[in-house]
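Missing here: one protein chain of the complex. Every other protein chain is in place.
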Amino acid sequence: MIFHPAIMALLVGSLLVTLMLLYSSYYGVQVIRKWDIKSGSELQLCLERRTYLVSIIMSYMLFFQLASFYLFIFTADAIHATFVSAMCAAGSLNVNEYGYPAVIIKMVNFLFAGTWLIINYADNRAYDYPLIKKKYLLLLVITPLMVAEFIVQGAYFIGLKANVITSCCGSLFSTDAEGIASEIAALPRLPMKIAFYLSTALTLASGMYFCLRSDWSGYVFSFLSIATFVVSVAAMISFISLYFYELPTHHCPFCILQKDYGFIGYLLYIALFGGAVSGLGTGALMPFRKIQSLSQIVPSIQRRLAFTALILYFLFTVVVTYRMIFSDFILEGY
Amino acid sequence: MFARKSNVFLLFMAVNIFLLALVFGHASYGEKNALPYLRGKAQMVKRIGLSDLCLFTDARYARHPSMADLSTPFQDHPMSLEHFPSGTIITPPPHLRSK
Amino acid sequence: MIELSDIRKVFNSGKPNEFVAIDGITLSVERDKVLVLKGPSGSGKTTLLSVIGCMARPTSGRITLSGKEITSLPERFLTEIRRKSFGFVFQQFNLIKGITAMENVILPAYPTGEGFSVLKKRALSLLELFDLSERAFSKVEWLSGGEAQRVSIARALVNDPSVIIADEPTAHLDTKLSKDFMEIIGKLKVRRKTIIIASHDPIVYESAAVDRVLEMRDGRILSRATRQ
Partner (left out) sequence: MSRFNKQRNILDFTLSSLLRRRTKNSALVIVYTLIVFSLASVLFFTQAIKKEACIVLQNSPEIIVQRIVAGRHDLLPADYIDTIRAIRGVQSAKGRLWGYYFEPAAGANYTLMVSEEPGVEVGRIVIGQGVSRTIHANRADIVPFRRYDGSYTSFEVSDILSSESELVSSDLVLISESDFREMMGIRGEYVTDAAVYAKNKRELFMIADKIKRILPDTRPITKDEILRTYEAIFDWRGGILLVILSGAVIAFVILAWDKASGLSSDERREIGILKGIGWETSDVIAMKFWEGAVISLSSFSLGIILAYIHVFFASSALFEPALKGWSVLYPEFRLVPHMDPLQIATLFFLTVVPYTVSTIVPSWRAATIDPDTVMRL
């Protein structure tokens, strides 16, 4: 355990949010079991009020997830100096086996929280709350994930041991022979480039088609946008990062958030995350287009979401491509 | 007739944000400005061969945390809390904490 | 325009202190008329007003507003309907202290998202209607009882509702002010507002402006006295 202030901040924050989610899933179970919109009973009125509370908690959670994702990466970067041969966040995350799982579970929770809020938004627009039980089932899925995040992140931080001066230095030097791999194994570049542009193009095409026709192609679009999200993250590591760092071997997807690169990473990741949440949300709403009270509402929400996703993915691609073309760095030379 | 309260507040926040930006600006300006004199200090460290900051001069073991050995703390007194602040604020040297 | 059928409202149901506030009321409120509910305190007038005004949901029974069933709407939607269709005048005036009369008047319109300057203009013209122009920017603590009453009527009108609901509006007014109040009600009636008043003040239910008086007791409607 390293007593870095930011680590304590992350642990405290995630504990608080986890507790709030556990609290709201308690009411989630009640809603699933007892909800009856037709009734004017006091229990029903009480449950309806609880739904407001859960909505607030979830909106705060979404914000928290986003902020804590960045804080987590920042912290990993800030503590790299305490580990032998960790060069940046990528190296610190590799110090023990919980680092990268923590990053992934944070991303997943962010996507889920966003999807939940989209469903909630649609549901609150319909006078009979048709999705109420479904969204509370989803809440019961998110809560364990949040608990898992708390545990994995805690395990990562508790497992950190700074390589500081020891009185018997023999042990330290023997472990240092290999050091901690600070680089991330990168995928081959050319296939990744093809995959990245192909998936982005398909997503943009299907998104435009969906915006115009508003039919079952929403499923295709949603699936593609998630695929593009995954491919883009991989592409980030495989070749995009190289153009930003102008170094042939630096694959770290996190250093791009630093001041040295003009904080461009924020723009890229916000575009990517925003696109993924909107794309996922479009798909998540697809099955509910037939519900009578939602039939007027859902398509317009979906159109807006799909449009947002399109813009964000397009922005991401434009920034990346611009950098690839106008960077002085020539990758193929290496 | 009278200023809208929300405008007053937004103005207040704008001033705050401006001040924060000023703080950031001042910090990065100061950092840049301090580089030559930090380098001078670093040169001196090199010349004399120093290994530690001179932050805690109240006890011998607190003066050079990186040079301390297993027996340094408590050698002045078994209840060496007499050196209260540094004794609590800086750690016993890390190698004593890990086993 | 408002139809109530077999409305019941039970508080603390299932508990030893269960209390039936309204017990099977069927009623229809006509458009552009003044209706007075009269009866002793505890007779269920206030509860009935809050059910009619979409403030509370009945335990059972059905309500339709302009032909639309609103009984089982969640609070979120009910509030929107209430904001658009109803204006309320309360017994205690219930103005919010510390802010000006003008701000009090536009409070119900804040959530509609209209621009402040638009709202301000509307509030000032309403205050002018009630001869309160020069009091618009004084804090409500400094207003007299009659002025406060008129501010609260202006507030009820700011969203231009079709129905005004008033609960014991004259309880804290002297005879002259009560008569003034009924005069205002008469004016509102001319402006094609439906008005529902709960009161046991004879100045109110004997006033010429009233079209219909219903007497309530123990959560039921006793007699129907309709006037021309």
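Read from first to last, the chains carry the letters A, B and C; within each, the first residue is number 1.
Quick note on the criterion: a contact is a pair of C-beta atoms (placed from the backbone, for glycine too) under 8 Å apart; a residue touches a chain by one contact, two chains touch by 3 or more.
Since we're looking at a predicted model, the values are computed, not measured.
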| item | value |
| --- | --- |
| Shown chains that the omitted chain touches within the full complex | A, B, C |
| Interface residues of subunit A (partner: the chain not displayed) | 2-10, 12-13, 16-17, 20, 49, 52-53, 55-57, 60, 64, 67-68, 70-71, 74-75, 78-79, 81-84, 162-165, 167, 169-170, 173, 176 |
| Positions on subunit B contacted by the hidden chain, ascending | 4-6, 8-9, 12-13, 16-17, 19-20, 23-24, 26-28, 30-31, 34, 37-38, 40-60, 63-67, 69-72, 82-86, 88-91, 93-94 |
| Residues in subunit C touching the chain absent from view | 46-47, 49-50, 55-56, 75-76, 79-80, 82-83, 86, 88, 90-92, 94-99, 103, 107-116, 119, 155-156, 159, 167 |
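What we mean here is this: only the chains that are shown with their structure count from here on.
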| item | value |
| --- | --- |
| Geometric centre distance via CA averages, subunit B-subunit A, whole Å | 35 |
| Averaged-CA centre spacing for the pair subunit C and subunit B, given as whole angstrom | 65 |
| Touching two or more other chains - residue numbers and ranges from subunit B | none |
| Touching residues on subunit C, where the partner in the complex is subunit A | 12-13, 57-60, 71-77 |
| Touch list for subunit A against partner subunit C, complex | 37-42, 45, 48-49, 124, 127-129 |
